[in-house]
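Note that one protein chain is taken out, while the other chains of the complex remain in position.
Up next is subunit A:
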Amino acid sequence: MESIISVKNLRKSYKNTEAVKGINFEVEEGEIFGFLGPNGAGKSTTINMICTMLKPTSGSIIINDYDVSKDKDAVRGSIGIIFQENTLDEKLTAHENLMLHCRFYKVPKEKREERIQEVLEIVDLVNEQKQRVETFSGGMKRRLEIARGLLHYPKVLFLDEPTVGLDPQTRAHLWEYILRLKEKEGITMFLTTHYLDEAEISDRVAIMDQGEIIAIDSPTALKDQLGGDIIELSTEDNEQALKEINEKVKEAKVTVEEDTIHLKVASSDAFISSFIKTLNIPITRLNIRKPTLNDVFLAFTGRKIGETVKE
């Protein structure tokens, strides 16, 4: 597979801090690339540099064979961006917003109308196209922005927290649209999200923390790397239970989060029956599961995704 984005030794420093500390990664053509990290990890800085919005201190970024520092306009023409915040003109109609975008991106005149209808169909807004955007719901606006991002047939679509602030149902719908798009158009997608379950659809994810990329692989591989099973349990007296676990159980990695004790073991099948017998405190809740991206994230960064880096 060809790589469509290639980032080498990318660095961005401000007066006192180094926001991005010389990172390297490649994104392959046609894949969904998840880009994760806690707040303040340098994610936005990196994306802004890739999207020509911020000048790197050093390093190189190649997108679609164009150098971001030299060929800005060619890069801008090859990418579509769905920003975290709304960037539609609310006083204009959906159709007018799309038409403006066609003109900004020099879509050939005779193809504009056809493409507008095409993207509107993808996001199910054909009947609403003559309405002003200010009358749209949050979900509709998001869909319209995605439609707009597709108008100029970008090689890479950047989705920066595309579902933030939407209700779960709309979120699920939106992902359907995005996946449909990937199947239909084969567009490469560069995705950031706070909802790690959403990142599961990625072909590969990169985890960024404190200006560095600390892991990069497919979600399955990352989870396998973590290995084993996770047992979550609550007891009538967690403190007492913890004491007992620390004394008697050697093969599990133990962490505590609020009123739940997490045990990470190589295989729950062999472990669980003997474990239950060893524990004297009555168990109130027990749950066995495979690791999720959340666990991967926690293991790599020591934080949950919503937490901000503490100085």
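List of remarks:
Going forward, a contact is a pair of C-beta atoms (placed from the backbone, for glycine too) under 8 Å apart; a residue touches a chain by one contact, two chains touch by 3 or more; residues count from 1.
The rule is short, and it goes like this: contacts and distances are computed from a predicted model.
For the omitted chain of this complex, the UniProt record lists the protein as "Transport permease protein", which is one of "Transport permease protein", "Cytochrome B6", "ATP synthase F(1) sector subunit delta" or "histidine kinase".
If you put the hidden chain back, the residue from A:Lys106, A:Lys130, A:Lys184 or A:Lys250 that touches it is A:Lys106.
Within the whole complex, the absent chain has one touching residue among A:Leu54, A:Ile201 or A:Val249, and that is A:Leu54. For subunit A, the residues touching the absent chain in the complete assembly are 48, 51-55, 72-74, 76-77, 79, 81, 83, 85-92, 96, 100-101, 103-106, 148.
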